[in-house]
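Note that one protein chain is taken out, while the other chains of the complex remain in position.
Here the chain labels run A, B and C in written order, and each chain numbers its own residues starting at 1.
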Amino acid sequence: MYQIDDVKGAINRVAQAIREHRDYLGELDGKSGDGDLGLSMENAFDAVQSTADEYAGSSIAELLTKAAMNCNRAAPSTMGTLMSAGILSVAKAAKGKDAFSDEDVVGLPRAFAEAIMARGKAKLGDKTILDALLPLADTLEAEFAKNRPLKEAFAAAAQTAKTAAEATAGMRAAIGRAKWLGERAAEYPDGGAILCAVIAETLAQ
Amino acid sequence: MYQIDDVKGAINRVAQAIREHRDYLGELDGKSGDGDLGLSMENAFDAVQSTADEYAGSSIAELLTKAAMNCNRAAPSTMGTLMSAGILSVAKAAKGKDAFSDEDVVGLPRAFAEAIMARGKAKLGDKTILDALLPLADTLEAEFAKNRPLKEAFAAAAQTAKTAAEATAGMRAAIGRAKWLGERAAEYPDGGAILCAVIAETLAQ
Amino acid sequence: MNKIMNRPDSFVDESLSGIVLAHGDALKFAQGDHRSVVRADAPVAGKVAIVTGGGYGHLPVFLGYVGKGFCDGVAVGNVFTSPSCDAIVDAARAANGGAGVLFLFGNYMGDTMNFEMAAELLDMDDIPTAIVKAADDIASAPRATFQDRRGVGGIFFPYKLAGAKAERMASLDEVRGIAESVCANVATLGFSMSSCQLPGMPKPIFEISATEMELGMGIHGEPGVERTTMKSSAELAEILSEKLCADLAVKEGDEVAVLVNSLGATSKEELYILYNDFHACLERRQIRVEKVFVGEYATSLEMLGASVSLLKLNEEFKQLLSDSACTPFVRV
Partner (left out) sequence: MNKIMNRPDSFVDESLSGIVLAHGDALKFAQGDHRSVVRADAPVAGKVAIVTGGGYGHLPVFLGYVGKGFCDGVAVGNVFTSPSCDAIVDAARAANGGAGVLFLFGNYMGDTMNFEMAAELLDMDDIPTAIVKAADDIASAPRATFQDRRGVGGIFFPYKLAGAKAERMASLDEVRGIAESVCANVATLGFSMSSCQLPGMPKPIFEISATEMELGMGIHGEPGVERTTMKSSAELAEILSEKLCADLAVKEGDEVAVLVNSLGATSKEELYILYNDFHACLERRQIRVEKVFVGEYATSLEMLGASVSLLKLNEEFKQLLSDSACTPFVRV
């Protein structure tokens, strides 16, 4: 079972990883967009981390609801807003629970992806974060269904996310800023997909 | 005796020399001023040269009066305006003459310098063109007075101008843009003085 | 980093504080929210309020268009980042004079999601809203799907005309209608010769050599149609006039308004050289220029470059265009 302290620990590790990848994410976003992905994710996770630091209660759902609101306020960019919708979906999954079971955790990436799809109206193949997140969810669910321990299944899923994120290089974006560029931005991987891979790798550790 | 065609030839050579030194003069001016000395001298002598090219008459005085007016119109910067005053002084010296004698030529640098002093109110030691032009006039007059042929006297004067111009490095400007800098621009020679040396060297050849 | 600032993370807040200090007679924060600014006389009773918003770093877009004859309020995001839903709601609440709120902003995903969330929240308070997105950059999508385009400097025209319409006390539907028809008749194309640097980032958004230019660049440094060697003003005017006239199907005898906009660092001296050439191109096509705006109307921090916007005019547009309008940043 994953308690609130585990959730806080995960938040801290992700925030740290994002700070480390800030400039790289910004650079990738600059290839096809406005270069703010690194900065805005840093802002987003600084806000999420402070929320976690300051939260003295015991409800994972309440913590994550606050985190989602603060995330949007601190980083209302496309990814910040989608991230906030995703975090809110995790909060909803925690509703009425003290802790997440392994089964709960396996379901979270799918819920996160569905929240992103509901808000952003993108789909698999549009060259977005979804192109790493949906394959991640697929692998995680499949490996866990084969009775592999969660840790191993998650590691496999993180690997899938990494491969899938890199494979967005060469794709033509169908949504967001990158769409406006057509062929010109095709050669670079999508910043949002790489972000997903970075987060997945961090959580798998 | 120097006829109108000699005057036109001299103008052409000086214009050519200034084009060749344009960027260097601009750079020097930039050390203490606004960097436009090269460009504005190019404009000034393009105008003087066109005036000479187009002038079909036979009066040196008329040619140089027109040249002085066009010089100011084309380059009304400090140096352009002073140059125009100087050219006008040469025109005045030519008044009523078909040609310049050697004696006439020897008197021209002094006349030029006096016109510049009348208009610009600077004096020897202020770190301006005068710090090359006045020594040039001194040497020319002195050497010619020693009965050296004009060509040789002029070569000696050009050498003096060069040495004097370079010696403006280290001086503190007392007038013009460079004054505002005090010590900071002291290490570089004055652009106007170098300009004088370049012109003298060209005419000496 | 050659910027005048203290800390990157207080860049926007300190700048906004300076604006409200300098222009306290014209602007105020809304509801204590320091990312939300409204006209000092807001709410104007009975008038449709126009609320805009977007990322910072484009002044006078967006905050600079808050004032009489333009917008009533603005929500301000971080540099090049959309504003929060909260800030939009605060601006709308403070600006609403009882006749509803038009959300008028540039077509970007982040902004769209946040303005839509704000509209949902305001709906719960029975404040009617309408959304119109400027989508004028012809480099980003073909005319047939113009609503997919990104919003750039041409947003000046819907601000100006919808602003005038609202000032004449038209209804929300009418103001929205004007904004939509103006958006359908504006086209913009820009180009840039340098990048710009986000406060706090170690490098410019992109690299470009001193002899190159990017044609069709977006106002956040999004790459454009092509990268090419630097063109002369006459060549640029030819390309821009050709593409803009074709896009709007402007032809002999038509009347237009022209906006020549600096992306930030390009001097006004150069903008007028471009206008001189652009004017000649329109004259050759016998297109009449009714009104010209030249200057900084939508910038990208300290980017070198410019954009030209064309608005195809009709009688109503001409009248609304001639109404006076004024903010601390823009007067027409």
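Here is the rule we use: contacts are C-beta pairs under 8 Å (C-beta built on N, C-alpha and C of every residue); 3 or more make two chains touch, one makes a residue touch a chain.
Computed from a predicted structure; not experimentally measured.
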*Please work out which displayed chains the absent chain touches and list them by label.*
B, C
*asked:* If I consider the whole complex, including the chain that's not displayed, which of B:Gly80, B:Pro135 or B:Gly191 touches that chain?
replied: B:Gly80
*Out of C:Asp9, C:Asp148, C:Glu302 or C:Glu316, which is the one that touches the chain we can't see?*
C:Glu302
*With respect to the chain omitted from the figure, which of C:Leu21, C:Ala45, C:Met124 or C:Ala144 is a touching residue?*
C:Leu21
_Applying the definition given at the start, please give the residues of subunit C touching the unseen chain._
1-6, 11-12, 14-19, 21-23, 56-57, 59-60, 64, 193-194, 210, 213, 230, 232-234, 236, 264-277, 279, 292, 294-296, 299, 301-302, 304, 306, 329, 331
*Residues on subunit B that touch the omitted chain in the whole complex?*
23, 26-27, 30-36, 38-40, 43, 72-73, 75-82, 119-120, 175-177, 179-181, 184-185
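FYI, only the chains that are shown with their structure count from here on.
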*Round to the nearest whole Å and give the separation of the Cα centres of subunit A and subunit C.*
32
*Calculate how many whole Å lie between the centre of subunit B and the centre of subunit C, each centre taken as the average of the chain's C-alpha atoms.*
54
_Residues touching two or more other chains, restricted to subunit C: which are they?_
none
